[in-house]
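Heads up, this is only part of the complex; the chains shown haven't been moved.
Naming follows writing order (A and B), and every chain is counted from residue 1.
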Amino acid sequence: MAKRFDIIALGRACIDLNAVEYNRPMEETITFKKYVGGSPANIAIGSARLGAKVGFIGKISNDQHGRFIENFMADVGIDTSQMIVDQHEHKSGLAFTEIKSPEECSILMYRDQVADLYLKPEEVDEQYLKQTDLLLISGTALAQSPSREAVLKAISYARKNQIKVAFELDYRPYTWQTPEEVSIYYSIIAEHADIVIGTRDEYDEMEGKSGGTNQETTNYLFQHRPELIVIKHGVKGSYAYTKDGAIYQAGSYKTKVLKTFGAGDSYAAAFLYALSNGKDIETALKYGSASAAIVVSKHSSSEAMPTVQEIEQLIAAQS
Amino acid sequence: MAKRFDIIALGRACIDLNAVEYNRPMEETITFKKYVGGSPANIAIGSARLGAKVGFIGKISNDQHGRFIENFMADVGIDTSQMIVDQHEHKSGLAFTEIKSPEECSILMYRDQVADLYLKPEEVDEQYLKQTDLLLISGTALAQSPSREAVLKAISYARKNQIKVAFELDYRPYTWQTPEEVSIYYSIIAEHADIVIGTRDEYDEMEGKSGGTNQETTNYLFQHRPELIVIKHGVKGSYAYTKDGAIYQAGSYKTKVLKTFGAGDSYAAAFLYALSNGKDIETALKYGSASAAIVVSKHSSSEAMPTVQEIEQLIAAQS
């Protein structure tokens, strides 16, 4: 029997403030538009846009920003019953985006004591998790306690209830204390996940080195639980490795790039959606790449998430 | 011989993000405009707009927001040589303004670990202070260490060098730990200031009670250093008391109110400007009220600060 959810995402749901006047330094930007942001929120929104049944576990601020986030996510069809409202005046994380040029994008982050990092392990509901086939974990949720322990608890529930875990590395330097901490907690989660997705640089952070190879990464992780490992190399495309030794590759789609934000999240949303709808890995990689190409051509991350039709049109157009 | 500065303001210089779509809850606002904000920054900007020679002592973030603040203040003619750039990743404070109606305005504040509260006492330069006639202290700078100690240090330099101190109570509940702390530090500074300006409610916070009277407040403070005490009662107007027993009153000017933000800062800027330009107290009160009336009719606080001509036109129009 089908479960209630195709995917439950766990982690942060925040506010993006995107420069309306762009192709300039942010000092010269006066107007900003507000969107929902944060990697797992974007993946949840992207999945819902593609038609998946989606739940979300997280903590949001008890203010106008928190309510905006919950309203937006509910409007796209996400179940927000497990988006807990913080009661200790923690704020929503903010990301002011600066778009100097398509190649030069940066983010000014507000992540001090943000609500999402205060999700507690006792607030993760095992009965809720049992209603999904797939749990998506975002690496940033590991950066601080108690959110870190909430992830560890969710992973242990997932294992106990035979729920697959996808780990999107989503490494952001802010809020982490030391590279050693990153490496230690990323390794623990990656070893216990079924699917791991990240950029080459993110795997290097996890392995505590620079210049690592995909061979080393897959040698290491396939000794543990993972069955499918996706490693992204930016415009050079991405690779998927399976435990039985198969390797798949996908290029990237041509597009008019406005900014680079949101590429990874839209990739993950479409890739996981395709897999859970019975597509083969090769097709899933194309879905991921096409979805990313569409989002980087638009102003927002969350609102720009494509439909299945848009993705298939782009794939068809560039085959 | 005239000093280099008419006034040096000490305290926070932050970012206001004002709702572009207003007369609605902020959940429904999508676009925000960025302005410089924060009470002492607004007073400095207002003073400069009126033609005063202005300096500023504060700490700003080492990012796009910090640079925007410094650029804007330098552009209106403020000396920013003592606006120290934070080196520990503290951010600029943010104030998202919500304008539901002219009567219902609120602010969503980001004040956790903001740069301005990290100004240290050893960063306050006695030689710089000696170049002004008047030091303006903003109460919010007392909320946390080390900014609290920077204020205490500045006060001690001012006393040592016969510089007048104006204390604008500027009470904001965020970042203060307890009402007792508010009362203790507000009292210490008020007792050592020459001019104290605040609303009736703010004096009540200082005195640790509710329903206090102007009589009680002036009885208390005139035992200490203050010579001039301004107490504002909102639309009912404001009072000025002098140590020799004189009382002055001013009404408020009619205007089309857009929002209430910025009223107090524009009042203080114009009132202090008038005093330091030899106007009598009665005229100074009119300047304050007229300046406030102009700012509450406009969208921003800092950019809306009026010129002397605009103030005098309004006073003349409503005499």
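The criterion applied here is as follows: a contact is a pair of C-beta atoms (placed from the backbone, for glycine too) under 8 Å apart; a residue touches a chain by one contact, two chains touch by 3 or more.
All figures in this text were calculated on a predicted structure; none of them were measured in a lab.
Trainee: What number of copies does the complete complex in this structure file have, with 2 given?
Mentor: The whole assembly in this structure file has 4 copies of the sequence.
Just so it is clear, only the chains that are shown with their structure count from here on.
Trainee: In their shared complex, at which residues does chain B touch chain A?
Mentor: Going through chain B, the ones touching chain A are 17, 20, 25-27, 29-34, 63-65, 67-68, 71, 91, 94, 96, 98, 108, 110, 112-113.
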